[in-house]
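Let me begin by presenting the structure, written as structure tokens, before commenting on it.
Only one protein chain is missing; all other protein chains are in place.
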Amino acid sequence: MSGNTIGKMFKVTTFGSSHGEALGAVIDGCPAGIKLSVEDIQKELDKRRPGKSKITTLRDEKDQVQILSGIFQGKTDGTPITAVVYNREFDSSTYEALKNTPRPGHGDYTWKTKYSNYDYRGGGRGSGRVTIGHVIGGAIAKKLLEILEIKVVSHVTQVGHVIADKVDVNQIEFNIEDNPIRCADPQAAREMEELILEVKSKGDSIGGVVETLVLNPPVGLGEPVFDKLDADLAKVMMAIGSVKGVEIGAGFEVAHLTGHQTNDEYQYTMEGEIRTITNQSGGILGGISNGMPIVVRIAVKPTPSISHVQKTVNINSMEDVEIEIRGRHDPCICPRVTAVAEASAAMVVADHLLRSGFIHPSKM
Amino acid sequence: MSGNTIGKMFKVTTFGSSHGEALGAVIDGCPAGIKLSVEDIQKELDKRRPGKSKITTLRDEKDQVQILSGIFQGKTDGTPITAVVYNREFDSSTYEALKNTPRPGHGDYTWKTKYSNYDYRGGGRGSGRVTIGHVIGGAIAKKLLEILEIKVVSHVTQVGHVIADKVDVNQIEFNIEDNPIRCADPQAAREMEELILEVKSKGDSIGGVVETLVLNPPVGLGEPVFDKLDADLAKVMMAIGSVKGVEIGAGFEVAHLTGHQTNDEYQYTMEGEIRTITNQSGGILGGISNGMPIVVRIAVKPTPSISHVQKTVNINSMEDVEIEIRGRHDPCICPRVTAVAEASAAMVVADHLLRSGFIHPSKM
Amino acid sequence: MSGNTIGKMFKVTTFGSSHGEALGAVIDGCPAGIKLSVEDIQKELDKRRPGKSKITTLRDEKDQVQILSGIFQGKTDGTPITAVVYNREFDSSTYEALKNTPRPGHGDYTWKTKYSNYDYRGGGRGSGRVTIGHVIGGAIAKKLLEILEIKVVSHVTQVGHVIADKVDVNQIEFNIEDNPIRCADPQAAREMEELILEVKSKGDSIGGVVETLVLNPPVGLGEPVFDKLDADLAKVMMAIGSVKGVEIGAGFEVAHLTGHQTNDEYQYTMEGEIRTITNQSGGILGGISNGMPIVVRIAVKPTPSISHVQKTVNINSMEDVEIEIRGRHDPCICPRVTAVAEASAAMVVADHLLRSGFIHPSKM
Partner (left out) sequence: MSGNTIGKMFKVTTFGSSHGEALGAVIDGCPAGIKLSVEDIQKELDKRRPGKSKITTLRDEKDQVQILSGIFQGKTDGTPITAVVYNREFDSSTYEALKNTPRPGHGDYTWKTKYSNYDYRGGGRGSGRVTIGHVIGGAIAKKLLEILEIKVVSHVTQVGHVIADKVDVNQIEFNIEDNPIRCADPQAAREMEELILEVKSKGDSIGGVVETLVLNPPVGLGEPVFDKLDADLAKVMMAIGSVKGVEIGAGFEVAHLTGHQTNDEYQYTMEGEIRTITNQSGGILGGISNGMPIVVRIAVKPTPSISHVQKTVNINSMEDVEIEIRGRHDPCICPRVTAVAEASAAMVVADHLLRSGFIHPSKM
């Protein structure tokens, strides 16, 4: 059944696969009158592009986006916005060998079983390239967030055993531009880079944690009891290919704590605004934003494409076999996931800004 | 905007609040011909009922369910099933004092800000009683799962610092009936109970972890790229009132691991079925079930209702104040959350059984 | 698959059948802060009640509505509103004879084939009683329309060959209270009544036309290109049990006309508002309301329950048979359909008021 749309008012439908003609997204429900250029989308796509440093894959994917609809005289016109990235000619021959032997940790086996006519080349629609659609949607979502001066920023807080120190929220965006890891703690960033290179040299890969902050959210985003803001964030984050866990605020730490330690007490600010003293709740209470920064963390698994010999099955000959995956792959996907996490959070927040009535649904 | 429905084919819409007339759910999309009795629902509701042991609240809530529609001659008839639990007369006077002073850790402040005419009594629709709707939906979902011999079981794996040992999957359901904690490791269960009583004596509460297993799932549940099975599970779990984190399979542990450690290798079983040797992926790959047990863990925060004096604001007089919450509250909500987690997972799995074509949408 | 919900922001889910425990509706997405009483709903339900005159069935259905959720201190609280009407004890024995012999013109055959465990008593969920859910939804929708001083009124314009004269729009609501036909042309009303009694005396029934007007709509309702206002009105109207045709504005008359005759020219009113000189478009252009009265007409088929001997099949013995339907049935359903048509239009307009941003989605 259909499952390629996210959002109820800001609806993003993505399409395309790794080795097909094109990838892209249709955004239905974006109000008219918002300035939007190709550059607004391109700059976000560039963040997720590999080939920018020695820790990412050497594949050079120059993804140029093209807008097909929804813009009139430089602004959205209230009709669906479509943006696409055409795939260049890929060499698919290396994938031919893997046609009948699902790669451990990838979706090959489940997709093939479910859809039967599965485009196995490069993971097909299970590929990381599919997040091009997410990033297009997120880039447009961010234009809506800008109206209310809401910002979304994602950064790497852990790679393997290296855990970054907490960094002042306003410093993060600045710090992560400085290093290829997109980690806001410079010392940890260096150690993460070393770890990644070490793991890479062994033909292996490593996992990590990406934290996303939504800064300056209004009070009132979220539609209980099922479409809570944290529930929708959990969904969109878990839908990112490599994610195995999602935390809001204190996250799994709450299992160890008492109510006294986790309750965020209230107080009035000098400006007469209600704020909590701590932010264990990560900006969401009862499924609705409380005005504090929204904090979401995701666990990112190591890239399953490793060069070790691995056990698998041949679904054609129906026997146990071994495979060795060749090719250039990211030893740690976290830095690139930051772009996708940002986009994912932005789409959910944009949707809820419309759903909760902070932005007019038809025009600005 | 509306947000009280979960599911796309097996659609559960819940309603009602803590101190209103009734709570309940409408289930639209359940095929005709499935045996369903009041007892099928009542027995699940009884699992989430408090007052069953010294570690839960002493409030005695005898929630008797009534079916209003959708059943003909003891079987579903393909039309919407409605089931309700009438609230008994509650004493709401204790809540009057809290009307203008949002309780830390509760949704009072955000709900009041969003909806303005907020029913503050007992948390209103933000109350734990609202999960009666979840459990009704889950009870009916389980009838669908039974057709394919799929089972859902939730158990407590952590309370504060006490972490249960791994227990054989087939032993869990049996073991948890034995103790009020619903923990499958008897030794840990005893320690958890002690910890909870200790915390309670201090007027505090404690968090924990609840694990949910979906046993015997087919290969092919999940609708990428947004309605992945893990994404929908993450959403429904995070929508449970007290949950701050969701993990699938190895969860946050993947951040520490390498690809070699997390990839689940494939092999043929004696029966000619494809299975993975390990289950780090928690039964879901590429957003689609792979036939292995589905493993979901949630972080449950300590009940925010504690008897400590807490700082808050008076939104009427607009000044900082202190409150003390009285009344009988669960010092640890985890045992009762197991019923809600089971129901939540069952609703998502039932929805995907229909969406993926494992069950006919109209009749059995 | 589920299909018992109408609306995307003002979502009405109905449930219940003719001879089950209860009928009702859940309304999710109604903003908080709107005054709503049992009487607001009851007075609309009374409009569709039979037994009020000699031209309707003699069955006396005293449908008392009860509100189960969503109201706090006399106003909506932003959570789902549930209202139910319990069915009284019915004598179902007369229907037993029809169990295997689908009645011509009814849904018996199609429902039985689709759902298998079909509640055939009184038409089950295919019964006219199911419109109790529509009317509950419509009653609450009207409270939203009141905020913008939008009115919905339905009247009978044709019964058999008797066609009512056009009546001034502001006179209609007043005139229809005067006669059991709910026809605004008093002379035609008398002729219609005579015709209905004549048809009734022959054990037959007669069709007609019901027109619905939405007065004082804003400019801008409707979400092209599929969720156009006229498209959504057509859907909700055609979903009423006995409806076989829907017209907007000039309707099928346009087939005979030229562009010159159907184009509504624009002019400024004295108050500086843009209005069309004629209203052939029925208040909707390009799928969006233009501020003129919205005009929808529906063709209502004669009640299929007639006392003639009719040919049918016995699906059990698999042979051609004849049946004779006994019982008291409306010889013309049009007067009662007005209440359902009003409710249906109101639900669609309320949904679009929210969708188009004319009413805040959370609170008033």
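For reference, chains read A, B and C in written order, and residue numbers begin at 1 within each chain.
FYI, contacts are C-beta pairs under 8 Å (C-beta built on N, C-alpha and C of every residue); 3 or more make two chains touch, one makes a residue touch a chain.
These figures come from a predicted structure and were not determined experimentally.
Within the complete assembly, C:158 is the residue of C:18, C:79 or C:158 that touches the hidden chain. Although one chain is not shown, part of chain A still touches it, namely residues 1-5, 9-11, 13-17, 20-24, 26, 28-29, 32-33, 66-73, 75-82, 84, 114-119, 124-125, 354, 361-363.
In the full complex, chain B contacts the hidden chain through residues 8, 220, 355-357, 360-362. Residues 1-6, 8-9, 14, 102, 104-111, 113-114, 125-126, 130, 133, 158-161, 199, 204-209, 219-220, 222-228, 230-239, 241, 244-268, 272, 274, 276-277, 281-282, 284-290, 299-306, 308, 310-313, 315, 318-320, 355-357 of chain C touch the missing chain (whole complex, contact as defined above).
Keep in mind that, in the parts below, only the chains that are shown with their structure count from here on.
Core chain by CA centroid proximity to the global CA centroid: B. Between the Cα centres of chain A and chain B there is a gap of 26 Å.
Chain A and chain C have Cα centroids separated by 46 Å.
Residue numbers of chain B whose C-beta contacts span two or more other chains: 1-5, 9, 14, 114, 125.
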